[in-house]
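Complex shown without one protein chain; remaining protein chains in place.
And now, subunit A:
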Amino acid sequence: MTKLLEWLLGISVVMSTWGLLTFDLLDLKLPPVYKEVAWPMPVYLLVVFGCYSLATVGYRVATFNDCNEASQELQAQIKEAKKDLQKKGLKF
């Protein structure tokens, strides 16, 4: 099953549960509190997911390591390499 199908399956399960509860499609005579909780749920979930995404990406951007030492180490090694390679007879 492709990831696209997995997503469509997941969304249709959520949406049909939502439809059942909100419109009482099976005529279960559910207490009204179910309907009240259920009907704004898709929007609520979207907002929660959006906030989660923004927070995660923001946190990861802020904590993305800046590898200054790695760059300095490399620069030093480049100098060393050039010297050594010239000694070995390489013409750059």
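By our rule, a residue touches a chain if its C-beta (ideal position, glycine included) is under 8 Å from a C-beta of that chain, and two chains touch if they have at least 3 such contacts; residues count from 1.
In the analysis below, contacts and distances are computed from a predicted model.
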Consult the UniProt record of the chain that does not appear here and report its protein name from "Dolichol-phosphate mannosyltransferase subunit 1", "AAA+ ATPase domain-containing protein", "Beta-adaptin-like protein" or "tRNA (adenine(58)-N(1))-methyltransferase non-catalytic subunit TRM6".
"Dolichol-phosphate mannosyltransferase subunit 1"
Touch residues of subunit A, complete complex, unshown partner
2-4, 7, 53, 56-57, 60-61, 64-68, 70-71, 74-75, 77-78, 81-82, 84-85, 88-92
